[in-house]
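Please read the structure below before turning to the comments.
Every protein chain but one is kept in place in this view of the complex.
Up next, chain A:
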Amino acid sequence: MTAKQLNKDTDKQTGENKKRKELKALGFIIVVLFPVLSIFAIGGYGLIIWLIQAFGGVIPH
C-alpha cells in the first residue's frame, strides 16, 4: 500500500465521519431544537397575552 493510497483512505474515513456529523446536526436542529424553541416561543406569546389580560389590559380582537 503506498502512502498516497493510505492518505486517500483516511480522507474517505474523515469524510464519512464528517457527513454523519452534518446529518446528525441537521437532524437535531430540525427535529428537536427548532420545534422545541417554536413551542416555547408560542407558549411565551400566549403567556404574555394572558398576563396582559390578567392585569386588566385590553387586547384588540
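The working rule: a contact is a pair of C-beta atoms (placed from the backbone, for glycine too) under 8 Å apart; a residue touches a chain by one contact, two chains touch by 3 or more; residues count from 1.
Convention: contacts and distances are computed from a predicted model.
Asks: Out of "Sugar ABC transporter ATP-binding protein", "Cytochrome c-type protein", "Acyl-CoA synthetase" or "Inner-membrane translocator", which one is the UniProt protein name for the chain not included here?
Replies: UniProt lists the chain left out of the view as "Cytochrome c-type protein".
Asks: What residue numbers in chain A mark contact with the hidden partner chain?
Replies: Residues 15, 18-19, 21-26, 28-31, 34-35, 38-39, 42-43, 45-47, 49-50, 53, 58-59, 61 of chain A touch the chain absent from view.
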